[in-house]
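In this view, the complex is presented without one of its protein chains, the others remaining in place.
Per-chain numbering from 1; labels A and B assigned in written order.
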Amino acid sequence: MKRKRLVSVILAAAMAFSLAACGSSAYSDTSTTDTSSTDTTSTDTASSDTAASGEASTDDLKIMMETPVESLDPQQATDGTSFEVIADYTDGLMQMDKDGKAVEAIAESYENSDDGLTWTFHLRDAKWSNGEPVTANDFVFAWQRAVDPDVASEYSYMLSDIGQIKNAAAIIAGEKDKSELGVTAVDDKTLKVELEAPVSYFLSLMYFPTFYPVNQKFFESCADTFGTSPETTLSNGAFVLDSYQPAATEFHLTKNADYWDADRVKLAGLDYQVIQDSQTALMSYQNGELDMTLVNGDQVDQVKDDPEFLAVGAGYMWYLSPNMNKVPELANENIRKAITFAIDRDAIVTDILKDGSTPTYTAVPPQFATGPDGSDFSADQEKFKDVCAFDAAKAADYWQKGLDELGETSMSLEMVVDADDAPQKVATVLQEQLQNTLPGLTITIKVEPKKQRVQDMQDGNFQLGLTRWGPDYADPMTYLGMWVTNNSNNYGLWSNADYDAIIAECTTGDLATDASGRWAKLYDAEQIVMDEAVIFPLYTQCNAEMMKSNVTGVEYHPVALNRVYKDTVKTAQ
Amino acid sequence: MAKAQTKAASVVPFDCSGRDYEPVPGDFVLKEYGADSELDTNFASQSFWKEVRKKFFHNKGAVVGLVFLCILTFFAIFGPFMTPYSYSEQSAAHNLAPRIQGIENMGIFDGSETMTTTTGSKKYNGYAEGKLYDTFYWFGTDKYGRDIWTRTWTGARVSLIIAVAATLIDMVIGMSYGLISGYFGGKTDMIMQRFVEVANGIPRLVIVTLLLLILKPGMITIIFALMLTEWIGMSRIARAEMLKLKEQEFVYASKTLDAGSFFIIFKDILPNIIGPIITQVMFSIPTAIFTEAFLSFVGLGIPVPQCSLGSLISEGYNSFTTHPYQIIPPIIVMALLMLSFNLIADGLREALDPKIKEG
Partner (left out) sequence: MKKYILKRVLISLFTLLVILFVLFVLMQLMPGSPFNDEKLNDSQRAQLYAKYGLDKPVVIQFLTYVKNMLTGDFGVSYNISKNTPISELIATRLPISMEIGFFAVFLGAIVGLILGVIAAIWHNTIIDNICTIISVIGVSVPSYVFALFLSYQFGFKAKIFPMLFDSKMIMKSSVLPSIALSMFTMASIARFTRSEMIEVMDSDYMLLAESKGLSGRALVFRHALRNACIPIITVLAPLIVDLMTGSLVVEKIFAIPGIGSLLVNAIQSNDYNVVISLSFIYSAMYIFIMLFVDILYGIIDPRIRLSKEGS
């Protein structure tokens, strides 16, 4: 049960990296896939010849989803599935282009004031599917809902902490009325947004569904049923929802003829099918009941030679977090180092996960944060290999040293993991690797549903925890900020004054404005984290997918909107 | 004593209230109290259990079942020691097909598998590719390179332990509960049945899952969770049987003879309903094993890397179309285990039931 809960803002250039890096051999750039490729499956060979010259089909694109939609209310939704569907039928001010860059959608143009504190958006003539025009008030209403304590949106911090919209934090805390939010409709077609501080990635927030408009009149006419059926949803986007029930396992969208950019949309519709069983999903795909599907690592052997197989970046970094506060053994730096040296990350991804995930040797995962010189912050995975990469001999040395310091000869540790497929697989391998490399160590695995595992870690009630983090914004700080003393995600309660000083300097101090100086300092911070083995980074997640060769132009993004179908073409078979 | 009364009950025709029977003084004396309990020569001539044994071994199915169970138990105990591998030891030999010394020369179990991929079938021998010429995994290996033979028998152990536990739970808690509730009837029955309804009204899944969340997952917790839920079915059967029998003449007869309630329940009635009870026990064994398998399925069963047949099926399940040999051994062992239990149950039931005559 994978829950895609990602809040990320990805800069354009990073996207190309992420997709290419993840795919390595398997990824085929969907927008340029050669549909006449000859080595397709035996069943497809005959049909793909015709597909080469094929016209856009009037067929729906049949899409497999792993989990049902949690909510179609843009201000309540938190998971990737819901975001994808909401974005199918709703446009925000901006949209994601192929590379994940923010380009104009409902906003026709925009200006930013010199001090960076005021954004003005000029809206185009777009229409809701009930004929009403999309106005600036729709945005004001929606954004006020997002911070309204009565609505209690889980993503309200997108407006406050991340978006820095004026008064957002105070409204969420209940100190100010929601009408004081720094967003105003100057007129029907002009939206003005005031910020507390300049936010460089503000435009790329605008394609995030929490910022999507809601028509107040329509919303109020639906009362409590907003977003629960085709009748209670309103479209201003590429598709219109025409069959849906809450938690539906199958639902459908049709092309929106009144969409402002209707010419761009080639698909007749989207046909979603929720299938939780990967076996069933793959068989349905092979039988032609699906055009695209997710593949479980166990099935990769079956499909890895298939040109329709691809690996798509999912954005999360998985890592092992030691509880340095409560477990004296893990407070010992040598023991922690021994553990990180004992982990064979390559074996985890190539032998067990098989879904294209990449081993990670840095505290900040690659492929999401781009520096002032345009390069990926963690492109160089070799940088810290000498302090964390698998090395049985080093591991044994540090282990012995640690044991001597502690005056012990053996120890047993408990590792808490989610009751999902991938974490359990990883834990099984980790257990074996650690026990084999470190004599006298016994690892027990405690499997818990995710909600409970998170609570246990937040309460400090764990020894080793297998957890993950998806980036909130396109800066290494989204990861490095977690290890500051008393940060709520610093589950191990690690504390280092030097580290705190660097982070403070980079956030609010002198370096906040010095981009390249700050970048260098962040490497210093990362160095401390890796040297002291504060966390043991494991891998950056990818998803293995299958996509029919007659489908082109599906845009994959590891964050925010996982899949976008505006440019997708499905040629006749 | 019990036998004598049973006999008495069964010769009285069902719809006859015994009017034609002339009571004699001896009817009202508990036979155990006097030496004349030997008077019933028909039954006294051979021991009850001797006859049970004879009847049981006369039943071909039951003997087959017993042999299977013995073989399975033997492998469950000694199987894991027959290979150099342990159940949790991982190796680089991932997803190898079964390969057995000797038989491999016949072209089967030679470690090659034909994988059906989306790009056509592919014949593949992991042993040859990995240059593991002297390596033999009789049932193959799983995705971690663990020996499926060892894991299957280790898993069978877990299932056998669960089976024993379930039987004990059924016999001790469920049966007594149902018999007592049914026998006393009235207020006792009402209160006891309300309790059953409340206990049973909450979905088993919820109780078991919550328990495993609150307690530490593991064998003890699973048995404890089974204890809280598995007895209910048996108590219902026992109660229903009790209701059917308790109004019968031999019970009245026993009551008239001033026998205590527990004597009547466990000595008079129990032997008469042992058939359905044993059948129910045999049904609760697969239920218990399936419950454990289900828990493994949602990740709350026996903690990894330990395994049960259920968790092995769940594991093999995901690669069913890729590497089908991984799911087959646990399924076959499980099916054989169930087959044995059922055949033995049938044999026992027929042998134990005083009402079923030979032939």
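Note that a residue touches a chain if its C-beta (ideal position, glycine included) is under 8 Å from a C-beta of that chain, and two chains touch if they have at least 3 such contacts.
Quantities reported herein were computed from a predicted structural model and do not represent experimental measurements.
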| item | value |
| --- | --- |
| Option touching the unshown chain, where A:Asn137, A:Gln279 or A:Gln527 are the choices | A:Gln279 |
| Residue in contact with the excluded chain [from B:Asp142, B:Glu315 or B:Asp346] | B:Asp346 |
| Contact with the hidden chain (one of A:Asp59, A:Glu180 or A:Glu250) | A:Glu250 |
| Positions on subunit B contacted by the hidden chain, ascending | 10-15, 61, 185-186, 190, 194, 197-198, 200-203, 205-207, 209-210, 213-214, 233, 236-237, 240-241, 243-244, 247, 275-276, 279, 283, 286, 290, 293-294, 297-298, 310, 313, 317, 320-321, 327, 331, 334-335, 337-339, 342-343, 346, 349-350, 353, 355-357 |
| Residue numbers in subunit A that touch the chain omitted from display | 1, 5, 7, 68-71, 73, 76-78, 149-150, 152, 154, 156-157, 172-173, 224, 228, 245-250, 273-277, 279-280, 283-284, 286-287, 289, 419, 448-452, 454-456, 458, 467-469, 472, 488-489 |
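Simple rule for what comes next: only the chains that are shown with their structure count from here on.
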| item | value |
| --- | --- |
| Centre-to-centre distance between subunit B and subunit A (centres being mean Cα positions), rounded to whole Å | 48 |
| Sites on subunit A touched by subunit B in the complex | 39-42, 278-279, 282-283, 286, 296, 298-299, 301-306, 308-309, 351-352, 419-421, 424-425, 427-429, 431-432, 444-449, 452, 546 |
| Partner subunit A, residues of subunit B touching it in the complex | 88-90, 92, 94-95, 115-120, 122, 143-145, 213, 216-217, 298-300, 303-305, 317-323 |
